[in-house]
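This is the structure I want to talk about, given as structure tokens.
Here the complex is missing a single protein chain, while all its other protein chains stay put.
By letter and in written order, the chains are A, B and C; residue numbering begins at 1 in each of them.
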Amino acid sequence: MGCTASDVVAAIKAVADVVAEHKVELTQLDRAIGDADHGENLNRGFTAVLAALDGATPETPSAVLKTVATTLISKVGGAAGPLYGTAFLRAATATAKSDELDAAAVVAALTAALEGVVARGKAEPGDKTMVDALEPAVRASSAAADDGGDVAAVLRAAADAAASGAEATIPLVARKGRASYLGERSAGHLDPGARSSSLLLRALADVAAR
Amino acid sequence: MGCTASDVVAAIKAVADVVAEHKVELTQLDRAIGDADHGENLNRGFTAVLAALDGATPETPSAVLKTVATTLISKVGGAAGPLYGTAFLRAATATAKSDELDAAAVVAALTAALEGVVARGKAEPGDKTMVDALEPAVRASSAAADDGGDVAAVLRAAADAAASGAEATIPLVARKGRASYLGERSAGHLDPGARSSSLLLRALADVAAR
Amino acid sequence: MKKIINDPSTVVAESLRGFALAHADLVTVQEDPAVVYRADAPVPGKVALISGGGSGHEPMHGGYVGRGMLSAACPGAVFTSPTPDQMQDAITKTDGGAGVLLIVKNYTGDVLNFETAAELAAAEDVEVRSVVVDDDVAVKDSLYTAGRRGVGGTVLLEKIVGAAAERGDDLAACEALANRVIANVRSMGLALTACTVPHVGEPSFDLAEDEIEVGIGIHGEPGRQKMKIAPADELVDRLLDPILEDLPFTAGDRVLLFTNSMGGTPPIELYLAHGIAERKLADAGITVERRFVGPYITSLEMQGMSFTLLKLDDEMVGLWDAPVHTPALRWGV
Partner (left out) sequence: MKKIINDPSTVVAESLRGFALAHADLVTVQEDPAVVYRADAPVPGKVALISGGGSGHEPMHGGYVGRGMLSAACPGAVFTSPTPDQMQDAITKTDGGAGVLLIVKNYTGDVLNFETAAELAAAEDVEVRSVVVDDDVAVKDSLYTAGRRGVGGTVLLEKIVGAAAERGDDLAACEALANRVIANVRSMGLALTACTVPHVGEPSFDLAEDEIEVGIGIHGEPGRQKMKIAPADELVDRLLDPILEDLPFTAGDRVLLFTNSMGGTPPIELYLAHGIAERKLADAGITVERRFVGPYITSLEMQGMSFTLLKLDDEMVGLWDAPVHTPALRWGV
């Protein structure tokens, strides 16, 4: 049994709650090595996503993801807007044909999302960006699926890997995004985008585990 | 025996020293109820006075006072520049005919100075200005001269009265000058101009006492 | 104190030097005594307009010297009125034979120093008149006080009377117009932060993290009243209500609304306040015909703002719109 459109809506709502809860934390992380808006940006975006989903009844998981994508693109701005927007857009495309998402579809969606982020942002692992959370997450989710894991297991693996990946950005010197302007001074801080990616995946995993 | 031109020069130099010493104090008093420049203004003026007197050999006390007056007028600015400038100018005029100043001449000079300040500034006693130091000083000096006091006695009386007059400005609500903008909030502070007048007279008295 | 300066005692002189280099096409800067002249002064047959005051209010007054505005400006030490020798020099070098109008802000120091300069000039046969601007409604006016301060209205007066002088109005006409502006202009300001005079080295008054001063002047003097910071809607009321009541301004009036930054308040906040004020005036039936928004009369880096309201007539509107070409204001040229 996979996730239906309404499961995905529920998951996105959980993501929005987590973003709201961690708004200040994300902004504070961005204050240290960026411009102190990451939490604010994502919260503005997911607040708009909630409004867009409110009353709407998208028929497929893909339709839900597409609404999330276009809303984030038009409301977030900054680097995170086009990056997360593209991620959700690619995920929507990757799942276009399914009414329900099984573990393999979730892995495909995550893989497409990462490819979208990399296509737009050109970051490589180790550049101290959200890619450092997303890339290990995709690898772990794929491994979990290969091991026969269900959606919950796949997302748990992704969330766990993203969390370690995000933590691992702390010592890095940023080579992409605003933090790169700081050069060596960017080391010693958790990357806000990596942290938000890990929070997003954890929220999805938590919903799947219910 | 009265004061010669060089006695007056010595007295003015002493005044300049005292102004320099109390520059910060006067500015701080002005910070509380004015615009934080009174000490700076007077110090700029008396530094220029020292330069003007340096090398010059004015022949009469009046000539010395006139140099002080024109220098203060052209260097001090603010309210204190024209007020002290006029005071010294009137004192110069009042003593124009003397080679040496006796007690009576000193009283005449102080009286003329006060009249000059009042003519320019239109302040009355109790308005919380330098007049509240100068007016009792003139009265006391005149009384001391009437009692047969010499120059030193006359100036000591003036300085003592100015000191009490200045202290007495503390509870007053200002009705002239910048402090008047504060209305009731000007009460509880020593008027900077009254304080500087009392310092000037004390410096003169100290030189005369030597 | 953190400032981009070398030495508190040379700030004004060094700043004037940079100003002179930046605007050599428009003004000539004399170092001692310090005077900023129109590059083409004296203009024969034209009434000369001279103003001056302490430094630290830039662009006022040096930034307003040029065609259609001031003939010369006398910059004093920071927040200290200039001295009569500066003014005398300005009078002598700008008089084009049509006389000189001194624009004095009502501060004891400014008034006394300009008074002395006018006396000295009268002795030299230059026709000199003075007008005293006192538009700050935060200060209670009374025969028994120093009276109201001159603040934002000064800039509007310099523009309007400057245009009149430029078109050839004579001294009496310029003086009368200046007094008409003074009679119809009112201002009030507030500060979020104090400013620091370079030679003092510490803020000119103390304010808590959540406090503001209402009814401030432009010299870092404390205001009439401290209050807690409040929403912009309320702050605008606090400034505009006393202005409207004072003249008073009433429904049907045509006005110029001047929304001024004290220096440190950025445009994003200033325009926000301006918008609130415009809507408030519209609600009161007052027509905002001209607006002027920016840091035009400042107190160093002070954060805060002021409103100035000028009741307009057709002649003032025409003169406001007339060409001006100075370092800080330029249009129609």
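Just so it is clear, a residue touches a chain if its C-beta (ideal position, glycine included) is under 8 Å from a C-beta of that chain, and two chains touch if they have at least 3 such contacts.
All figures in this text were calculated on a predicted structure; none of them were measured in a lab.
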item	value
Partners of the unshown chain among those that are drawn	A, C
Contact residue for the chain not shown (choose from A:61, A:136, A:149 or A:177)	A:177
Contacting the left-out chain in the complete assembly, out of C:45, C:266 or C:285	C:266
Full-complex contact with the absent chain, from C:46, C:199, C:224 or C:274	C:274
Contact set of chain A toward the excluded chain (per top definition)	27, 31, 34-37, 40-41, 44, 73-83, 85, 120-121, 175-178, 180-183, 185
For chain C, residues in touch with the removed chain	2-7, 11-12, 14-22, 55-56, 58-59, 63, 78, 192-193, 209-210, 212, 229, 231-233, 235, 259, 263-276, 278-279, 288, 291, 293, 295, 298, 300-301, 303, 305, 330-333
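Here is the rule we go by: only the chains that are shown with their structure count from here on.
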item	value
Overall pattern in which the protein chains touch one another (line/ring/star/complete/other)	other
Whole-Å separation of chain centres (CA-atom averages), chain B against chain C	32
Chain centre separation in whole Å, for chain C relative to chain A (CA means)	55
Residues of chain A touching at least two other chains	none
